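The complex appears here without one of its protein chains, the remainder shown in place.
After this line comes subunit A, so read on.
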Amino acid sequence: MGSGHYHQFNPAPPSLPLSLPPKLIWSPSHRFRWSFFVVHSIDPFCNLDLGSRLIVYLITSFSMKTWRQFIGLCIYLLVWSSFISSPIVDSANSNFNSGNERTFHPVKKFVMQSYFDRHIELHDSVFDNFISQEDNVGLCQVLPENHDFVPRLSVLKRDLIGEGSHRHVSTLLKFQSQQLESSSQLLSSSCDFIIIERLPTGVFADPFELQRLVQRGVFNDVDVFGDTNLELPSFLSNRSAVEIHLVVDPNKFLEPTDIKIELPLHARYQPLNESGYSTVELGMPDILVRCSTKERSENQNYFFKLTNNDADVMYEADVLWRIPSGKKAHSNLVFVITFSVALLSTLVIFLSSLEYSKSRVRKDSKQS
């Protein structure tokens, strides 16, 4: 994998004309300590494995007889490691890796990242177009011949749990049992369920809360794309999308199985409405499955989208969220009363302060 490239190492450093105070102590213990420090400093740049780290450490500690040689080596290593981490070398590396697989573009970790690399805002029609194009997400309509693992969805149920401005939207996926011809293949693969929730402007997901869920192990990975401002009301914000990754063991699909996903959402402040409530509708999520198998020590990835058009699948998917919103009719009343109260209280404080000062003058004139 080109790893040998990183271990070419020229142990002879250039001798630089340095003049440091001769009193600087350079005992063997200093040598070892500084070598250790050097090895750890360059580690992030070169990703040395344990063996190579040991080699570098030993070479630096034994060859550095004087601190001048040591300083020279450090400078040399710094220059070299900055070259290593430059983009020129990186792209060569990635080309080397992807050449092995079948022709599709380097797969990004998050599907939504590819979408937002090209578009600024989330629009349904644009997104549907995006996801149906194979190249964008690496979707294969034709699956590899030796793989017939396609989870069959029987029920897709959506629900909104909770009350108030902070609720969970739950998605329940029920799968029928799988019949497999070659079960040996399943054992060596893992499947990533990618659920893309396109949120309307009225609600948002808190990325920090979602990261805490990842830390607790509820999801494998989550990210929020689009407008992630947590504070603006809905009429001033754009749509966002949440992408959830769940790793599922394909062996579970040998029997009828359920997957339940609960996503915490928060309501934004809604635009004004005569009735006092604003209804937000949450659409269907897009569910992609990305499976990778290890066959003949090569990675194979393939995507497919859980179909929406299947007549057998039972959908219960109406999610409507009623969020309280201000009433325009209150506008004038609120304006008048708020400012009247403010002026009134100003007057009260004014009068009481002045009266207090006057009473002090009166007391003093009584005493004197």
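Methods note: a contact is a pair of C-beta atoms (placed from the backbone, for glycine too) under 8 Å apart; a residue touches a chain by one contact, two chains touch by 3 or more; residues count from 1.
Assume contacts and distances are computed from a predicted model.
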Chain excluded from display, named as in UniProt, from "Trafficking protein particle complex subunit", "TATA box-binding protein-associated factor RNA polymerase I subunit B", "GPI mannosyltransferase 1" or "Red chlorophyll catabolite reductase": "GPI mannosyltransferase 1"
Which residue of A:Arg33, A:His119, A:Lys260 or A:His330 touches the chain not shown here: A:His330
Hidden partner chain, touching residue among A:Ile161, A:Val247 or A:Val341: A:Val341
Absent-chain interface as seen on subunit A, which is shown: 163-166, 208, 228-231, 233, 235-236, 269, 272, 276-277, 322-328, 330-331, 334-335, 337-339, 341-343, 345-346, 348-350, 352-354, 356-358, 360-361, 363-364, 367
